[in-house]
Each structure stands twice: as structure tokens, then as C-alpha cells.
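The complex is shown incomplete by one protein chain, all other protein chains being positioned as in the whole.
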Amino acid sequence: MIQEKENNRGLHRWQMQLHELIYESEKPAGKAFDVALLACILLSIVVVMLDSVASLHDRFGGFFYALEWIFTGLFTVEYILRLICIRRPQRYVFSFLGIIDLLAIIPTYLSILFVGAQSLMVLRALRLLRIFRIFRLVHFISEMRFLTVAVMNSMRKISIFILFVLTVVVILGSVIYLVEDENSGFTSIPQSVYWAIVTITTVGYGDVAPVTTAGKMIASFIMLLGYGIIAVPTGIVTTEMAIAARNRSHSNQACPSCGKEGHDHDARFCKYCGSVL
Amino acid sequence: MIQEKENNRGLHRWQMQLHELIYESEKPAGKAFDVALLACILLSIVVVMLDSVASLHDRFGGFFYALEWIFTGLFTVEYILRLICIRRPQRYVFSFLGIIDLLAIIPTYLSILFVGAQSLMVLRALRLLRIFRIFRLVHFISEMRFLTVAVMNSMRKISIFILFVLTVVVILGSVIYLVEDENSGFTSIPQSVYWAIVTITTVGYGDVAPVTTAGKMIASFIMLLGYGIIAVPTGIVTTEMAIAARNRSHSNQACPSCGKEGHDHDARFCKYCGSVL
Amino acid sequence: MIQEKENNRGLHRWQMQLHELIYESEKPAGKAFDVALLACILLSIVVVMLDSVASLHDRFGGFFYALEWIFTGLFTVEYILRLICIRRPQRYVFSFLGIIDLLAIIPTYLSILFVGAQSLMVLRALRLLRIFRIFRLVHFISEMRFLTVAVMNSMRKISIFILFVLTVVVILGSVIYLVEDENSGFTSIPQSVYWAIVTITTVGYGDVAPVTTAGKMIASFIMLLGYGIIAVPTGIVTTEMAIAARNRSHSNQACPSCGKEGHDHDARFCKYCGSVL
Partner (left out) sequence: MIQEKENNRGLHRWQMQLHELIYESEKPAGKAFDVALLACILLSIVVVMLDSVASLHDRFGGFFYALEWIFTGLFTVEYILRLICIRRPQRYVFSFLGIIDLLAIIPTYLSILFVGAQSLMVLRALRLLRIFRIFRLVHFISEMRFLTVAVMNSMRKISIFILFVLTVVVILGSVIYLVEDENSGFTSIPQSVYWAIVTITTVGYGDVAPVTTAGKMIASFIMLLGYGIIAVPTGIVTTEMAIAARNRSHSNQACPSCGKEGHDHDARFCKYCGSVL
């Protein structure tokens, strides 16, 4: 709270009220702003998606175009408001959410400057990343942090796993390129590696599939490997989550008389020596 | 037992006997009723399924139609019996199982009132939900509760995961719509998002598959992502189940002085009041 | 050892030697017998498999036929030997492995009695089940028991899960039959349920795939559901395995002085009160 005051020092009264409206969601006004923003984001994404459907674009193209400019206008106003009610706007501009907020409005403006930029309109889908603002809204912060911590702690082990998988697909992709007929789709090593990824992840499109006996044996090996080694990242993440959950379920409090730790959060007496905690 | 008596106060003797028959399965008669009901549900589902097969419908259509009315009659009688042997029928009518029971008979009656309602006949498949009544029969209640608790506790974390997956498929679906040829099936963003879901869940129909190099690289990324992040919900559910199992394995010992439970197996002093256990 | 003696009472000396050769693998002779048997089983399976390949059948059909009779002869002799060197042959005959052993030789004899029985030759693949005899050979018994216990303990929870999955595929299969075009392969409810199973298990052949927007939305829902709920059986089995592993890693020994349990197998003193265990 004090830190927040600190941050807002030097702001006018209307700036502080604006700040409260936009950046905080504890009060009804801030909550309403967040809900309205969420609705705008989702609606604008829906418009982007529907506009890409040829038949709908033909019929409602003009309407979608108008809506698009309304949303872009709203997001532009919001972006400017976010800038003027904080003390250090540059920190917001270069933050992750600030960049996303900017990317959400840039493509529409570019599309009138350059004709070729039409295809960049798809980038408006990045607006969806703004949805992660809503975690503030629904009090999922602690779950978010739990997941992030567990996934982050798993990262080093998982990156070894990914490196292992990539090595396997490159080598086995090369081997199957050697043994398989080019006519069955294994036209090059990159293509065969792509097939190996499709197979080891158990996706299995079937657009490319082995036809020779040797190819089928290698394919069977890759499939069984992919089916089995999914256990590795799962094991890693589960173990990290179990550790994170255990750490959270034990207080860090040591018994003042015997010094032992590992007490439950609701414990009032040391379970080892009976002293008051 | 006392509560049950309470519930049945004001019922006639025949109503209570009926109640025992229909709602309880401890006694042989109630068990027999449940088994007969289960058989009717399964048989009626089989009839619905077989009737949808064109060749069988042509040959046995009349027979299936007759069977359908017999089952509908039986379920209607059962529904009425359920209503008249409880003190507060309205509570049953608006309960989950009550609504399912009603949905199981409504479509057949509607099909004679409206010609267009023919297609609603498929809703009779909802009858299958009535199968969950049998848990009462096979004493799987505690396992059911264990699973429900673990899944419920995981819900907040899993909904973050689902939101993350949905964001990923919308953004990557848009990106692949941008880079892929329309002729290979990526005709619109919703279609591309559908493809991204097919890919990230490792289903991989292959009805739509990338053909450009850039598209295949994005596809490979989505596949590896989908292959890896399956670890997250698995880790969440496993951790919650482990916690649920551990809570169950807590000693049942109550503190002799304050009467509270929930002590670890190795605790020597009550963690709430400090007495020797 | 004593129990074994008991079992063999009343057998001649040559019967006991034969019993040792066939039923036990501790001694070199028994081990050699097991290895030879294993080789015969695998070879006979290979012959069955290769014989089903049309081009190989045309060229080596006679050779395969001769081999088949040699293997059948060997297995028949082995079956008879197994019978005559135990005190209660009927117990072997009706045991699981005894039935498998009989099924391994029956189809070949039937094929000369009845012409139509030719197709039963495929049943010879059941011979492969005899491979589980080798666990005796490689001392994997304790791992086998660990897995069996964990899977068995999970069975009640997993059967609820399977029932849930089956209910989901029947209901969603019926719904997609309602909304999808018959021309895209959803010709009947059983066919649609089959598709729903292909989808929820993330297999995704692609022989049947939705084409309407509503169908694709339902398909997306089934895919995400199938992708997510795989966490449930995994969580169940992992939790049971963790419990089985914990039980194995702790001795059941209670401290004679303080009565506490939970000591490691290699503990010689109580970790709570310091007494000799």
C-alpha cells in the first residue's frame, strides 16, 4: 500500500482516480472496467475470426470493418489512458503487457498505411494475450504462481528431455529417409524429421506414412518410444508440483523449544516436544 | 436412519414400502429393482443405437418402435412412482437425476406431437446418464467421492491450463492461417484454430495438414508443445490425488484431551492443545 | 521347500526329476529347458506371422507347414510331460497357464479335422501368452507383483473412469450424429460412437471427421476433454504406485520400547526414542 502511494507520488488527483480505475480491480469501478475490457477483447477476437471466413467476409465485411475500427479506437484510448495515469510511462511501454497492448492496435493502423500489411491483421489475434489480465479479476493469482513455479523448476530437466527428443527425431528421421521410398512422402530429411515429430508425439496425421517393412518397423519403434517417454516430462512436472504443494502445506516455523520444523499451518503446539509454537 | 425416518414422516405405509423399493438398495427387493432398471436403461440405449443403423431400421423398424414405447411406458411409470412415494416431489423433480429421468421419457412423447421432433429422439441417449444410479448398487460411492474431490480441487488450476491452451490455439491457429496455403484446408481462422486443437491434443485426423515449410515448422512446435504440456494437468490431478490419499491416511487418533483429529502418524503430542497423544 | 516335497509325494523318482526340469528354473537344466521353450514359442509365433504374408506363403508355405507341425509336436510332448510329472494333473489342466498351453496346440489339430477351422490357425498367436512363463526365468517376479498390486488397487477407481468415458462417448456420439451430415461418415449412432472413441482417446484416424461447424465444435470439445481427462487414470495409478512403494520402503516393525512404526528397512535403532529395534 505504502509502495503504491510511493509510485503515485507526483500524480494529480484525477490521474490517481484514473489509475485506480484502470490498474486496480478491488473496487466496483475497477472491476467493471476490467469486465468491459475483457468483453471488448473477446468480441474483437471473434470479429477477427469471423472476418477470415470468406462467406461471412463477403456478407458482413463492411460491418466487421466498422467494428474493427471501433475496437481499435477503444484500445487506443485505453492505451493512452494507461500512459497518462502513471508516473513512469516508459516502464509500462516496455513491459510485457505494454508491448502486447501496443501490438493490439498497431496492425489496424498499419493496414491503411501499407496495402501489403493487410496480412498483418492476423496479428490482432495477439490481443488474446491480454486475457491474462483477467487473472487479477478472478483471484487465480496464487494458482497461477503455483503452476508457474512448478513449471519453471521443471524447465532445466524438461529442456534436457526436449533436446533428447529432438536428437531422436533427427536421427530416426534420417534413418527412415534412408530406408523408405521417396514416393511415399519421405522426400527429404527435413520432411522425414517432420514425420518423425508427427509420430513421436503420437499426433499421426497420416499424410505421410511408411510403406516398406523396414520403415514400418522403425515407425513402430518411434511410436512405442513416444508412447513411453511421455512419462518423463509428466514425472518431472508431477514431482515438482508435489514438492511445491508440500512446501506450501508446511509452515516454515521452527519450534522455539526443540527447533524442529515441518509443522502444519494450523498447528499450535510442536508435535515433537509439545511446546507452544 | 433417524434422518430418513424424518424424511418419510407423513407418508402412508405403502408409500414407505415403495420408497424402500425404489430409493434404497440394501434390501433384496430394492437391489432387484435397481438391477432391472439398469437392464432396461442399457437395453433401451441399445435399441436407440441399433435403430439409427439404416439397414437395421429398414428391417426391424417396427419392432424397435414397439420396444421404444414399452421402455418409455416403463420409465414413465417409474417416474410417477418416484414422485408419489416421497414427501417433497418438487425436490426430486428439480434435482439432477430427476431432470435426467424426465429427459429420458420426454423425446418419445414429443415425437408424436411434432413431426420435426423426430431428430430429438437422439436425446434419448441421455438416458445413459441414469447409469450413474448404479454406483449406489456396487458400493463405489467412496471411490466416486475420492475422484470427485480430487478433480474438484484441481479445477481452478486446470481452468488456467485450459485458458492457456485456448489462447495458444487461437494465436497459433491465426499464425498458421497467415503462412499456410488456403488450398491445403486452412480456409479461415476458425478452421485453423480447429486444426490447432486437433494438433495440440495429439489427435491428428490428417484431414487438414500443413504443406508449406513454415507451416510444418509451426505444426512441429504445436505438436511438441501439446506432447509436453499434457504433463501439467496430469501433474495437477496426481498431486491433488496424492493429497487426498494422504489426508485419508492421517491417523484417526483423536486427542484424548481436546478431541481433535488430523494428527500425523508420527506425532507424539496433539498439535492443537499440546497434550500427550 | 517342505511344501514342494509335500506336493511331490507319491511321485516316482523320474517324475520328480522331470518336474524339476520343467517346473523349476533354479538349476542349469531347468534354466536351459526354459530358454529352449522360450525360443520355440517365439519362433512358432514368427512362423505364424510370416505364413500370413501372401507372398511368403506362396514361396515357403510348405516349409512353414512342416515347421508348424514340428512346433505343435514339441508343444504336445511338453504338454504331456507337464501332465505326467505332477500329482494333480487336473489342477494344471484347468489353471490359466494350462489352458493357454492347450490352446497353443489345439488349432493345428483342428485344422486337419475341419476345413473351415483353417481360420482358427490365427488363435495360435495366443501361444505368445506363454511368454509370461519367462518372468520366472529373469527374476522379475517382485516387479510383476508390484505392478499387479498397484493396478489391482486402482481398478475400482479406473472402472468408474471407464464408465464415465463410455457414457461421454455414447452421449456425444449421439449428439454429433444429430448435427453432422451423413455423407461425412456419421451414418449411424454406433458409427458416431466409434468416431467419438477414436477422438477422445486422441487416436484420430481421420477416416471419419466432422465437416460442419457445429460438428467441429463438438469434436474440439471431445478432443480437449480426452486430452485433459487422461490425467485421471494417470493420477490414480501414480498415487497407488506411490502408496505401494512407500509400504515397501518401510518395515512393519514397531519399536519395542515406544511402539512407533515407520522405520526404514535398514534401521537398527528407533529414530524416535533411540531404543534397539
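Labels A, B and C are assigned to the chains in the order they are written; within every chain, residues are numbered from 1.
Here, a residue touches a chain if its C-beta (ideal position, glycine included) is under 8 Å from a C-beta of that chain, and two chains touch if they have at least 3 such contacts.
Here the structure is a predicted model, which is why all the values come from computation and not from measurement.
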| item | value |
| --- | --- |
| Which displayed chains the hidden chain touches across the whole complex | A, B, C |
| Chain not shown: contacting residue from B:Thr72, B:Ser174, B:Ser220 or B:Thr234 | B:Thr234 |
| Options C:Tyr79, C:Tyr205 or C:Phe221, residue touching the unrepresented chain | C:Tyr205 |
| Residue numbers in chain B that touch the chain omitted from display | 202-206, 234, 238, 266 |
| Touching residues on chain C - with respect to the absent chain | 45, 48-50, 52-54, 119, 122-123, 125-126, 128-129, 131-132, 135, 140, 143-144, 146-147, 150-151, 154, 158, 161-162, 165, 190, 194, 197-198, 200-207, 226, 230, 233-234, 236-238, 240-242, 245, 249, 263-264, 266-276 |
| Interface with the undisplayed chain - residues on chain A | 156-157, 159-161, 163, 167, 170-171, 173-175, 177-178, 187-191, 193, 199, 202-206, 209, 213, 216, 219-220, 223-224, 226-228, 230-232, 234-236, 238-239, 242-243, 260-262, 272 |
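Keep in mind that, in the parts below, only the chains that are shown with their structure count from here on.
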| item | value |
| --- | --- |
| Classification of the chain A:chain B interface as same or different, half of numbers criterion | different |
| Longest centre-to-centre distance from chain A, chain (CA-based) | C |
| Innermost chain, where centres are averages of C-alpha coordinates | B |
| Turning angle required so that chain B lies on chain C, C-alpha fit (0 to 180°, nearest 5) | 90 |
| Rounded Å distance, chain A centre to chain C centre (Cα mean) | 41 |
| Multi-chain contact sites of chain C, meaning residues that touch two or more partners | 202-206, 234, 238 |
